[in-house]
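My questions all concern the structure below.
Note that one protein chain of the assembly has been removed; the remaining protein chains are unaltered in position.
Letters A and B mark the chains in the order given here, with residues in each chain numbered from 1 onward.
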Amino acid sequence: MTSLAQFVVTGFTTGATYALVGLGIALIAQVTGVISFAQGEFVMLGGLTFALLEEKGLAAPLAALVAIVLACAVGVVLERLVLPRARAGRTDQTIMLTIGASIVIEGVALVVVGTEPHFARPFTKGSALSVGGVHITPQYVWVVAITAVVLVAMWLLLTRTRVGWAMRATAMDAEAAQLSGISPSRMSLIVFVVAAALGAIGGIVLAPLQSPDAGIGIALGLKGFAAAVIGGLGRPAGAVVGGLALGIVERVAAGYLPGDFSGYSDAIAFALLLLVLLVRPTGLLSALRVERV
Amino acid sequence: MTDDASTSTEPGTSTPVLRVRGLVAGYDRIEALHGVDVEVHQGEAVTLIGSNGAGKTTLLRTIAGLMRPWRGTVEFLGEDVSRWPAERRARAGLALVPEGRRVFAGLTVEENLRLGGYPHPRSLAADGLATVYELFPKLRDRRTQAAGTMSGGEQQMLAIGRAMMSRPKLLLLDEPSLGLAPLAVREVADALVELAGRDTTLALVEQNATVAFHVARRGYLLDRGTLVTAGSVAELREDPRVHEAYLGQPVK
Partner (left out) sequence: MAVGLAAVLTLGVGAGCAKQESAASDSTEIPIGVDIEKSGPASVQGEAYERALKLVARQINANGVKVGNQTKKIKLIVRDNKSDPAESLSVAKSLIDNDNVAAIIGGGASPTTMSIVDTVEAKKVPLVSMGSSGAIVQPIDKRKYIFKTPGNTPVIADVMLKQFQRKGIKKIAVLSVDNAYGAAGLKAWQDLDKAGKIDLVDNEKFGDKDKDFTVQVTKAVAKHPDAVVVWAIPPQAGIAAQNLRQAKYPSNQVYFDTGAGAELFVKGAGSASEGMYMVHSRVLAGDQITATTPAAQAEKKFFTDYSRDYGNFSGFAPMAADALSLIVQAITKGGRADRETIRDSLEKLTFDGAFGTYQFSPTNHGGVDESSLALLVVKNGTWTLTS
């Protein structure tokens, strides 16, 4: 029982990052119709830059800020690349482009930073708390708290601000939004930047737990995609739930499989994705243009 | 350019709010408009009638900027806006109530209306809302209802209200009567008459000539991508080509 609780807590932490990536993917898909497989790279960019700068002695908040700004800048470049094709209705090309961009971002990171992982200190010192036999390190608390704050901020952005309304309107009906004076290309730019920032934050909070290196992006992008699809690509809230569910299922499954098989947690995540796609085969495509946000 | 506020019914006497010249537009390789000229003047209500497939929607979408003209120009308030994106035209005061209403189904009535006022500062919203609710009291009662759950007539009112929120200098409407129950058609038509009476400059596309002639003073007949005739509503009513275009549909 204690073990189960421990697995859930751990899964929740990893799932928080999947959720942030998945949320970015869902928002981009909603607003622009593009499915971006490059979102994992923003986790890498955010986490790696943060860890690197922190190693170099920069104060953590400043390192985090630089990491987020860098990720956002790369987000802008990605958007400028993808948008013309998306505009021309070439969604197939945009998917290939995001995959290509992902490889290039990783390649550049490898050239610039090298292959070594980098190590960030936990945000606060202190040893793991023991709550009813479940070990919770302070960094877990940070991951969950910051993710929660970011999600609430996103919700407020989407429901309480003009820009959020405009994004939702574009997601629901881009032409009708245009007729209300909303620029779809501006919305596209904003949503790519927001998604990049979400990924970077996910990478930063996770960095002290899972030393990032240049190669972590692609797998995280796939997990984020799985999270978004499991939650139904149409609903940002779904992506968040999907990400947390994925993280928890992954860890719990690893926990209850015999030790010999506990290395297969990735396979479990993708089996879950396949299952969702099989049970809801229309989920992927029909959800792309649903009305709700 | 808008100093001549008199209800000019004759084209060419002042700078028109809208001047479309030699407009050619279409889809892929199919040309749907073959060189169309249209003018709308300050304060007037103009209608564009024509049978199904004549090119009315294509014309309005091109004017609004949702489609690029192949040739020809669209001038709005004396400026050539042919290359402006739709949102820029909307911000400049060119509003289109699109075919099929296209309300934001997941949002409430009031959220839809507020989005209509997107180009303007929030402080103007209350004023705009009051005007719309006065024109369509039903919308006030349904303020918090999701737009997608309302009847067609109510959605049409909402679509018009949303466009009004942008304080348009020209209101384009694409078949607002389409698919509505007779009673709703009546309600929408009355609202449009009311708007026209308030000096709103509007261009109404209709297949339903009854509604069109009820609202407008002047009109154009479009047939297979070409303007066939233009004139006052009285003239159009008598024109045999109008009757022909409507294939026996009664024109009152």
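One rule holds for everything that comes next: a contact is a pair of C-beta atoms (placed from the backbone, for glycine too) under 8 Å apart; a residue touches a chain by one contact, two chains touch by 3 or more.
Not measured: the values here are computed from a predicted model.
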Chain not shown, its touching partners among those shown: A
Hidden-chain contact residue, picked from the options A:V108, A:L157, A:L189 or A:A237: A:V108
Absent chain, residues of chain A that touch it: 3, 6-7, 10, 13-14, 77, 81, 97, 100-101, 103-104, 107-108, 110-111, 114-117, 119, 121, 127-128, 130, 135, 137, 209-211, 213, 215-216, 219, 251, 254-255, 259-266
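Keep this in mind: only the chains that are shown with their structure count from here on.
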Distance from the mean Cα position of chain B to that of chain A, given in whole angstrom: 43
Contact footprint of chain B on chain A as seen in their complex: 162, 165-166, 168-169, 172-173, 175-185, 291-293
Of all residues in chain B, those that touch chain A in their complex: 64-66, 85-88, 90-91, 95-96, 98, 102-107, 111, 114-116, 118-119, 122, 148, 162-163, 166
